[in-house]
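Here is the structure we will look at.
All protein chains but one are shown at their positions in the complex.
Chain lettering (A, B and C) follows the sequence in which the chains are written, and residue indices restart at 1 in each chain.
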């Protein structure tokens, strides 16, 4: 049984985490804290792991307080700079037995899609990405699609694979979409969708497709629980949930 | 049993038609003609229907010769102008019992996708099109996708439906693709694909998708056979296979 | 502006309808009624249309009360027998200007999928259905899939189309799924899904697919609003939302 404290427990992700920890047989929620509460309260409540879904201005101090208090930390708050990550890394040298996971994305499907498409892409002549989201999204393409394209491009470059063939010479309206790191990326916006990504790969006579669909913020919970369960077994700083996944 | 003559029998589409007619229990191939042969030979061979897969420079004369000879005609050759169609219409007034079908696309799936997506699109808040082809195609998007977008836009306008919502304000690389008649169209090019189109529609909490995949020129044959079987029952000039389809 | 009263307003579908009517520019909510309230209250509040999402034991009396009060009715409550429908039909003869819509399914996507797949299926050699739902569903296949199979089978029979080819001679574990009215139906159960259906059709070298995804009960609202807006223009009894849809 792992004892868990949640920081930012009244926010949307924090509240969802509280509910998920409560529902898991192998986890106990010992503290649900919010702005104004001190991380030390988590330690006094007997927590082994703190989960941080707070705000960018608070998260770094929370992580250092957790290390001081001898707690593992699982962090989903965004806004971490390389400098801030470096300071955590440094602090952890004093407590080499502690683990800290800082992950920008806890959706297992999205993390797997990035990882597995980078693994598969060097084996195919062509690769393109279609990402699909609700129509209230202001930016295109999604950050996930940008990361996926970058990962695919790096994997293909490392394997010495040429860029995808494309004979298009007439495209007056821009139907071929964006080209990011040499990979074509298309952004669909449709009422009723949430967050989806499809990576399409092709060889002569053959297609290979990886697709991830996220319908709801509860989709992040299996990833958060995975982090809580594995953080003690991964001492030091880990950035990205894929560091805990064996593929 | 319907007796059929094929013009342009040694071309790729013609040869495939010869084979398809030969394989159909209710059709008999009575003549396989080519450049230099006369349409009158089809009549002498006992044909009731001539199928024309020749070249733009020959097809109009072939159709008039078929009408002269009292034969129904099914035409897949491209390049017909409005004037040329008008001359066939005029000529058919002398032989009101004859049917002529001139169809730019015999792929049932593509014709159905256009027809059914135009029927469904007014019931959804959002609609976008993704077309996917082999990477040797030089133009984007495909003509089929352009026609589909136009049909959808016309159906939505007739029903008084607003344009699809889209909050995109940052799209530096053009990931949102082309906008044709107010419909976003995305063109994917992938080795191993042939000709594919997906029409995506969405309402709150709901998606509706129509997809057509064409892998091979044999996919045109069910449409060609449909034309041969139905042309006698549709006197006069019909443009487009959908004129023969009851939906 | 159409004035609307909702019966069963505190139930899940009723509450969602109240919200949807409130949000529509061309509709006014004049009464939100519940068990114990009388339909006559809807009339006194100035309603033109009553929407019934109550319970099987109450819905028939509600519809007759609506007719008495001179109101159009849109009914999503299930449990209607042929006899009960007959009594509504009879009653409406006294008020031929009134419309009553009784619809088992207000999901536009599901209704369209049934309608359009029945229209398309006679043009293809093969057709199969895959329905996908959450794993808490107790019956397989879904009622929607059963209706879809029946509609497809009837359309193919009417067009004289043979049954789908199938050379399977070894299937020790039942992988080929159910056969309903001659159509193979497969039921997938997967955590995270809600209600989905895919109709797959095929000819040589060609595929045609219709897919509907419903993620949420809000997906029924466009259909409910369509019913409210059109019921006055369809006097008499209509069973099924497709009776109001021009395709």
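To be clear about the criterion, contacts are C-beta pairs under 8 Å (C-beta built on N, C-alpha and C of every residue); 3 or more make two chains touch, one makes a residue touch a chain.
Treat the numbers as computed from the prediction; the structure is a model and nothing was measured.
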item: Hidden partner chain, touching residue among A:128, A:171 or A:213; value: A:213
item: Residue, one of C:140, C:232 or C:247, that touches the chain absent here; value: C:140
item: Residue of A:45, A:85 or A:245 in touch with the missing chain, whole complex considered; value: A:245
item: Among A:32, A:49, A:71 or A:221, residue touching the chain not depicted; value: A:221
item: Missing-chain contacts mapped onto chain C; value: 124-128, 130-132, 135-141, 145, 164-171, 173-180, 184-193, 200-207
item: Chain not shown, touching residues in chain A; value: 107-109, 112-113, 116, 119-120, 123-125, 203-219, 221-222, 226, 245-247
item: Contacts of chain B with the absent chain, listed as residue ranges; value: 192, 213, 215, 219
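Going forward, only the chains that are shown with their structure count from here on.
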item: When chain A is superposed on chain C by its C-alpha atoms, the rotation angle in degrees, nearest 5; value: 180
item: Rounded Å distance, chain A centre to chain B centre (Cα mean); value: 46
item: Centre-of-Cα separation between chain C and chain A, whole angstrom; value: 39
item: Touching two or more other chains - residues of chain C; value: 215, 219
